[in-house]
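Note that one protein chain of the assembly has been removed; the remaining protein chains are unaltered in position.
Then we have subunit A:
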Amino acid sequence: MVEDQKQEVGSSATIASDLPKGVALLADLATNLNNATATFDVLAEKIKNGELNSAKGLSLLELKNQSFLTYMANLVYLTLRKLKGLKIEKDSSIDRLVEARVVLERIRPLEDKLKYQIDKHVKTAADGVVSADDTLRLTGNLDNIVSSSDDDEEKEVTSKVKKTDDEEQKIYKIPKITQAHYDGEAKKNEAKEKARRRTLNSSMLRDALLEHTEDPEVVYNNDVLKQRAIKKRRELEVFEEENMIRKVVSRRDKAAMRQMTTLGTMGSEILGFNTMDALQHDYDPSAPAAKRQKTGKSSKSKGKGKFKGKKGFKKQKHRF
């Protein structure tokens, strides 16, 4: 009993404090309503006259308008019912309200994406300037349009046209299905190059060229067989120093390391006369090699001529 009395007193106190606020709010409400009615009258006249025709406009915005209207209508209905003291439980208008609300919430992100375009359109409508440049400027900014959730909207907002499409269509590009094996276009050239190099470096040609160059003559000790022996010796040296051990070299190997080149081994290089073929342009290294090999072998076997082994070699020496 005491508590109820207290509550009554409390409520009356709050009422007393809130009363001036309530009065002020009511006054505000009155003024706002007056303003709203004025604007509505203007709008209604415009619609009646047919000035605001939204047939060619964005359907999204149309949808937004309609959903807003339903929302407002249903809300007003419910507030009226409440003012009259009626219940609003399980009213069908609540479902309609919820639907409208959901639609509005879904529209909002889409509208955000189209904001740029809408603003541009509005601007051109307000300015009244329509030139050739504008159509390009009105094209979509691809950064803003992220997802393709609603395709209809995006088709209206056209993207840029690729300038090089026509050019690309003219050039024929081979369709790449599988890997193509690339054979020796390079290999053929390699063999040719190798043969060419070999002839150029042959002793015969080099001697011939020496007559015509003005470079100082450099004499190398490049006996063919000794190279091998020198190589072997070097390998042995490296091995011995790595492992701190002295290897026993057989007498034969020792002799080989000191061997001089004899005519019998070098003959083919000196006496082969058809070595100039490789320098020709139409030289084909894969041509019948029998011809070349034959002469090489024959020069070796023809050691029965003037230059006959050691004796022959000695003879040559004495000439000088």
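One rule holds in what follows: a contact is a pair of C-beta atoms (placed from the backbone, for glycine too) under 8 Å apart; a residue touches a chain by one contact, two chains touch by 3 or more; residues count from 1.
What we mean here is this: contacts and distances are computed from a predicted model.
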Hidden subunit of the complex - UniProt protein name among "Transcription initiation factor TFIID subunit 8", "40S ribosomal protein S24", "AP complex subunit sigma" or "Presenilin": "40S ribosomal protein S24"
For the chain left off this view, which of A:21, A:212, A:246 or A:281 is in contact with it? A:246
Considering the whole complex, not just the chains shown, which residues of subunit A touch the missing one? 240-242, 244-246
